[in-house]
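Following this message is one structure expressed as structure tokens.
Left out: one protein chain. Kept in place: all the others.
Lettered A and B in written order, each chain numbered from 1.
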Amino acid sequence: MTAQAPTAPADVYAEVQHFYARQMRYLDSGEAETWAGTFTEDGSFAPPSLPEPVRGRPLLAEGARNAAAGLAAARETHRHWVGMLTVTPADDGSLTAESLVSIVAVAQGGPARLHLVCTCRDVLVREGGRLLVRERVVTRDDRP
Amino acid sequence: MTAQAPTAPADVYAEVQHFYARQMRYLDSGEAETWAGTFTEDGSFAPPSLPEPVRGRPLLAEGARNAAAGLAAARETHRHWVGMLTVTPADDGSLTAESLVSIVAVAQGGPARLHLVCTCRDVLVREGGRLLVRERVVTRDDRP
Partner (left out) sequence: MTAQAPTAPADVYAEVQHFYARQMRYLDSGEAETWAGTFTEDGSFAPPSLPEPVRGRPLLAEGARNAAAGLAAARETHRHWVGMLTVTPADDGSLTAESLVSIVAVAQGGPARLHLVCTCRDVLVREGGRLLVRERVVTRDDRP
């Protein structure tokens, strides 16, 4: 039996759930700049598909724009679905948020299909009252 | 970078999460009248399958009864799964709740399959302390 990890209070937990619902909605609806604005200026995103993290809002936005264009060309909608979230406060005021993310793909006229399941580990910080991602590491379950 | 939308406080967020868990459970277990009672008297539901919204508890209950009978005949269970929820309070005291809804279908003896993914936009109001749906608009991702 291990000690229970420190748990963010309910108001912070609800805030982080809201944060993800909005952030993923920006991504899935192709609002690339708004999505990039949910990271810090020098925020980094290490997706499983790239050897190095993407760093900074301009490159983050470019990546999101390219992804949206690819999906539009394929006439497909992606929905990022976050769940199984834990939020652990650190001494420096940041939050470590760990979750599962499912990506559901829906083709025009076609069935919905479960495209991917990833684990997501974010470091969230607060700037001017808003939560922002300082560092995101995403891992796929189907890769070693 | 856009301003963060006003966020319902944690107690309201948890209440809305509870509301959906109960409401969808009524629907999936065929409790048609109880499900209809989670809408206001003149509540409306605009599903993607109909040209006009269904309005009022008697018609809502009839629709739910018919859906349950169809599933029973097909020996299939549907589970509505709500996630990626945002709850935004309006000046008139109502709440706009936006979410993704997955429908998982499970045939007797058969595998579970992801049947549909929809977006759901509800206007929730409080009557006698209880949350009720005044207006629901559901959109499917696989239709233009």
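Note that in this section a residue touches a chain if its C-beta (ideal position, glycine included) is under 8 Å from a C-beta of that chain, and two chains touch if they have at least 3 such contacts.
This is a predicted model, so every value here is computed, not measured.
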item: Option from A:Y13, A:Y26 or A:F39 whose C-beta touches the chain left out; value: A:Y13
item: Full-complex contact with the absent chain, from B:R22, B:R65, B:R121 or B:R140; value: B:R22
item: Full-complex contact with the absent chain, from A:L85, A:A107 or A:V137; value: A:L85
item: Footprint left on chain B by the chain that the document does not show; value: 10-11, 13-15, 17-18, 20-22, 24-25, 34, 37, 77, 79-83, 104, 106-114, 129-130
item: Positions on chain A where the hidden chain makes contact; value: 1-2, 4-5, 7-11, 13-14, 83-87, 98-100, 102, 114-117, 141-144
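In this section, only the chains that are shown with their structure count from here on.
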item: Separation of mean Cα positions, chain B and chain A [Å, integer]; value: 25
